[in-house]
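Input: a single structure, listed below in structure tokens.
A single protein chain has been removed from this complex, and every other one stays in its place.
Now for chain A:
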Amino acid sequence: MTTAIAAGVAAGLLLSVIHEFTTTPIILHAEEYENAAPDHHAALPDPILRELMENALHKAAFFPKNLNDPSRSLSRNQSDTLYDDRSGQFHLVGGTHEGGHGEEEAWGPADGWERTLFTTLANVLTGVGFAAILVACFVFSNTELSGRRGVIWGLAGFAAFTLAPALGLPPEVPGSMAAELEGRQLWWIGAVVATAAGLWLMVFNDKRLLHVAGLLLLLIPHLIGAPQPAELGGNAPPELAGHFAAASIVVSALFWVILGWTSGTLWQRLATTEA
């Protein structure tokens, strides 16, 4: 547990510094587009068409019958993106990242140091969480640990938690179009669990059959496929979105290698002092 906390805090803090110079500027940049983009219906030149569109939006967003009708998969997500999965007809993109829905704004950290502080805190907590999972896996595997082996473990974590989900759900910059949140979260969790289990079967087994089963587990989430948005074309420019996806994956790789090495080293050191 000490290993997990120490490694997690170290990796989380280091990551926060790296984030501050890599992904965060892109997020902030993307939010400029997200916030600056006018509501699509507001940009319509024809007042009649505009009214029609507003009515449609109004009904879709606030008419409870529509919202509860399972045949219409409507989603209104946190960044004020609203669209109809079935017809893909209208969407409204705008608002701030603070989830400003107009009706009631939830608390969010103010831009600047407060936001950075909360991001750092969230990074550290994530680091500790991932480190705890990693250390638990060290124990389950019942193998020797060292910094070097820890790096390999970290890379496995990177494969399970970043690479595999990224194939179906690439890292998103704010203001991207995406399918309904619950479906994506479920697929993400499924992909992570299947990839981790698949890798485990392939690494910690001698039986050929289980190796094949492991490989299948790696493939299944991608054969099923992640939920995709009904239409593409968010506010963020594609160049920015591409840059963000790359930065996010690179930073994740760094995070996992650092986490793996720190956890492995601390684990080995604690094991020697205890013995």
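Please note the rule applied: a contact is a pair of C-beta atoms (placed from the backbone, for glycine too) under 8 Å apart; a residue touches a chain by one contact, two chains touch by 3 or more; residues count from 1.
Here, contacts and distances are computed from a predicted model.
UniProt lists the omitted chain of the complex under the protein name "CbtB-domain containing protein" (options: "Cytochrome c peroxidase", "Germination protein, Ger(X)C family", "CbtB-domain containing protein" or "Putative 2-oxoglutarate oxidoreductase, delta subunit").
Contact with the omitted chain, checked across A:Thr126, A:Ser146 or A:Gln228, is made by A:Thr126.
Here the missing chain is touched by one residue of A:Thr162, A:Thr195, A:Asn235 or A:Thr265, and it is A:Thr162.
Although one chain is not drawn, its touching partners on chain A can still be listed: residues 1, 4, 19, 23-24, 27, 77-79, 81, 97-99, 106-109, 115, 118-119, 121-123, 125-126, 128-140, 142, 161-162, 165-166, 169-174, 178, 181, 184-185, 187-188, 244-245, 248-249, 251-252.
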